[in-house]
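The complex appears here without one of its protein chains, the remainder shown in place.
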Amino acid sequence: MAESAVKRIGVLTSGGDAPGMNAAVRSVVRSALDRGIECIGIRRGWSGLINGDFYRMDSGSVSRIINRGGTILYTARSEEFRTAEGQAKAAGVCKLLGLDGIVAIGGDGTFRGAQELSKCGVSVVGIPGTIDNDIVCTEYTIGFDTAANTAVECIDKLRDTMQSHERCAVVEVMGRHAGYLALYVGVAVGATAVLVPERPYDFHSQVAEKIRHARLNGKTNFMIVVAEGAASAVDVGRQIQEELALDPRVTILGHIQRGGSPTAKDRVMATRMGYEAVQILAEGKTNRVICTKDDQIIDLDIDEGLAMKKTLNSEEFKVMTVMTGM
Amino acid sequence: MAESAVKRIGVLTSGGDAPGMNAAVRSVVRSALDRGIECIGIRRGWSGLINGDFYRMDSGSVSRIINRGGTILYTARSEEFRTAEGQAKAAGVCKLLGLDGIVAIGGDGTFRGAQELSKCGVSVVGIPGTIDNDIVCTEYTIGFDTAANTAVECIDKLRDTMQSHERCAVVEVMGRHAGYLALYVGVAVGATAVLVPERPYDFHSQVAEKIRHARLNGKTNFMIVVAEGAASAVDVGRQIQEELALDPRVTILGHIQRGGSPTAKDRVMATRMGYEAVQILAEGKTNRVICTKDDQIIDLDIDEGLAMKKTLNSEEFKVMTVMTGM
Amino acid sequence: MAESAVKRIGVLTSGGDAPGMNAAVRSVVRSALDRGIECIGIRRGWSGLINGDFYRMDSGSVSRIINRGGTILYTARSEEFRTAEGQAKAAGVCKLLGLDGIVAIGGDGTFRGAQELSKCGVSVVGIPGTIDNDIVCTEYTIGFDTAANTAVECIDKLRDTMQSHERCAVVEVMGRHAGYLALYVGVAVGATAVLVPERPYDFHSQVAEKIRHARLNGKTNFMIVVAEGAASAVDVGRQIQEELALDPRVTILGHIQRGGSPTAKDRVMATRMGYEAVQILAEGKTNRVICTKDDQIIDLDIDEGLAMKKTLNSEEFKVMTVMTGM
Partner (left out) sequence: MAESAVKRIGVLTSGGDAPGMNAAVRSVVRSALDRGIECIGIRRGWSGLINGDFYRMDSGSVSRIINRGGTILYTARSEEFRTAEGQAKAAGVCKLLGLDGIVAIGGDGTFRGAQELSKCGVSVVGIPGTIDNDIVCTEYTIGFDTAANTAVECIDKLRDTMQSHERCAVVEVMGRHAGYLALYVGVAVGATAVLVPERPYDFHSQVAEKIRHARLNGKTNFMIVVAEGAASAVDVGRQIQEELALDPRVTILGHIQRGGSPTAKDRVMATRMGYEAVQILAEGKTNRVICTKDDQIIDLDIDEGLAMKKTLNSEEFKVMTVMTGM
């Protein structure tokens, strides 16, 4: 392959962490080394870039992390990086260190930072890493599969005790403003009902009638999955108690969903995306985001990517709704 | 072996469910059949006994349940059974069905019921099944090991994300009035601090100083495990925020800890206890509870058993406290 | 929706079982009932159809199975069904029972049976269920994701002890004539080398040099993943011993990979495919197979589907090979 002009790159993780980020970091580092590119790990995201919080990484730096949750590079949110001063400072650090590019792993907040840094003349490529799968331009984001399986395993356990006691459970799962994780999990556990932010919440039709329908069909335990962006599980539980005379148990899965050893899929996707990100940088591109489309890895302009509008696939939503109602 | 006078027994699960109850039911049924004793499954605990909610069980009734959480016999709490009328009604059902004895699987509430029924002339043997491990007369209760491992797995995941973000987590685990589960889990996850109901709660010495000590030793993430009987995790979280200027994440594990496929230990203990319970009944004993002592299965008089007073082993507590503080 | 002419359908699982088959059966049954279509469960695949081994299924028949491995309908291979007499007999049973269609869940052997039965005038729709992901016309087959995760979890454990002892492991994974599962798993565990049947086996370049390369880079433990169709793990182990003077540990994962509670993805895919299969039958189509393409559920003519030729995506293969070599 023709010698790349790119000699040294940085890699960082930013925003909320997600299982598989370590696998992505490992892939970036080793793909770079494989091309003779030096790799600098930047700790604590954009904030660490501004503060010069970095170290040189070699192949051993990323040994034994492909199966570990969290991120060895740490992550943080940075107010300072949202200001022009902060961005200029970060660009200055890149110049000082002689970084020919940066791979930034995170969610849409991370990508907005990448856009700004690109404008300052630094080549940046983003890799989508967030359990919420709420990034508009990519079908898949690293961490989603692990988070879904974690939620499913927890709810399987809950269901055991709900069946024994013939009770109703209300479970709140993550997803920020998106209902995709909740819907996916709801289908996988055979939920009685799923509440998502993409549909206006109506207790009567979406909860009460579904519970009644299930009860009339002979069921004596019920599982209501609530996306955090749709409603408060505590409130839904209270309403069930008041209007249906049940005594539901409410669980908020919380940050458990953000950790854990990544699934096979998250490790494979992270590995493929990391490889692609280095390739894009080596080709001299900037302001790109790595995406999946039809199970292929592609790259898009970040501006275009962030401008897209994500919607729940309505065909899929219909099928899922029918199935959770069963 | 000499022909037993016992021809037909009942089995029920009562109180809060626990992983391994199904393995115990299976063992009771198959141990009885192996001795030529007929076995009647009573659904929904004492309440089901009063209401005649039962069915005849054969070997196939308990196929494929050794690895399933919850209880196929369902469980419930019964106000009526606390009254003399309820108990007389239950004893009447036993007479009607010709039950020569009952195996009751549950916690101390279940055993108090067993005492009352024994007084009404029904042979009863109890098997301790509760995740809290809070029954005074036995070293082990079915479900504890599974609940501990579930909590540990969840907290391992939490730790991943707490490390990435350099945060403090506060986790509330079950255990009712006992701190044993919390202490065990706290040691297993290497918690920064563990709060148990057996020790008066002092924020300064038990939380603040432990976090400070860890921070001064270079740690940037902290895990505080709170027994539900010791304090409210939400309150502890608020205090940490106010007095230590950290922004902790609070998780209440809740009913997740009550479900799930039982661990090897819970299956083996349940199997051994179920076998012993049938043997005790076949020997014509009543008002007994199956216990473990020094890893052996023994049986005690329920009255004696319930009169004992459980305390945290103070040597063990000291060791554990030293280790969690590290 | 317009009243469907389809009043009664059968559902069966055939060939090797795969996790998620139960979720597919559940979805078929409940999707049918939702449309007012009666559903007959046929046990033991084509063999059971010939022998009239069936029962009427209602909503409760498929309760609590979405999370269970295996198939409640059992599965078997049938020599008789490969003969014209067997197929005629099976078609006769369909006529006798008044089945307007059959959903057959399985691999390519199952689909060849479906083709034959279609020719006998019975409407058949296939759902791809096999851990091997070796069905030419669909990107995804039910069971692959669970099998991949099972293999990854086992190999993660193996790696722990290989690291402690600084040893070489050789692991044989399933996949029949296809290397996709092995390659996927190999990437996910960070294997030193992966052997697949799609590439001619050369010990020197594919194993010896990769191990040497890793050793020279400082690694002291090695993980070689072998697809069952590529070579015998025992032979590879022997060759490593002879030619590299290492003392490798050989593990054949075997049938473990075929069981276990299905992952979130397998449950969701099975649910969506089951729904679609019933819809296709209700529309009066026959000889179709449900497929995924670009993460959408579509249907193809079985003849066309079986005529396709699957190859490892060579771009993907290259990326994966680079990564496993690291």
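By letter and in written order, the chains are A, B and C; residue numbering begins at 1 in each of them.
Heads up, the rule we're going with is that contacts are C-beta pairs under 8 Å (C-beta built on N, C-alpha and C of every residue); 3 or more make two chains touch, one makes a residue touch a chain.
From a predicted model like this one, the values you see are computed outputs, not experimental measurements.
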Missing chain -> touching shown chains B, C
From the list B:21, B:37, B:189 or B:225, pick the residue that touches the absent chain. B:189
Any idea which of C:80, C:156 or C:235 touches the chain not displayed? C:156
Return the single residue from C:10, C:69, C:107 or C:305 that touches the missing chain. C:69
In the full complex, which of C:97, C:136, C:208 or C:256 touches the chain missing from this view? C:256
Omitted-chain footprint on chain B covers residues 26-27, 30-31, 34, 59-60, 63-64, 66-67, 139, 145, 148-149, 151-152, 156, 163, 184-185, 187-190, 217-219, 261, 263-265, 267-268, 271-272, 275-276, 293-295, 316, 319-320, 322-323, 326
Which chain C residues touch the hidden chain? 13, 17, 19, 21, 68-71, 74-76, 150, 154, 156-166, 169, 249-252, 254-260
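Rule of thumb we're sticking to: only the chains that are shown with their structure count from here on.
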May I ask you to sort the chain touch graph into line, ring, star, complete or other? line
Overlaying chain A on chain B by their Cα positions calls for a rotation, in degrees to the nearest 5, of 180
Just grab the chain with the largest centre-to-centre distance to chain C, centres being mean Cα coordinates. B
Distance between the CA centroids of chain A and chain C (whole Å) is 28
Whole-angstrom distance, CA centroid of chain A to CA centroid of chain B, is 36
Can you compute the centre-to-centre distance for chain B and chain C, using the mean CA position of each chain? Integer Å is fine. 40
Give the residues of chain A that touch two or more other chains, as numbers and ranges in rising order. 156, 163
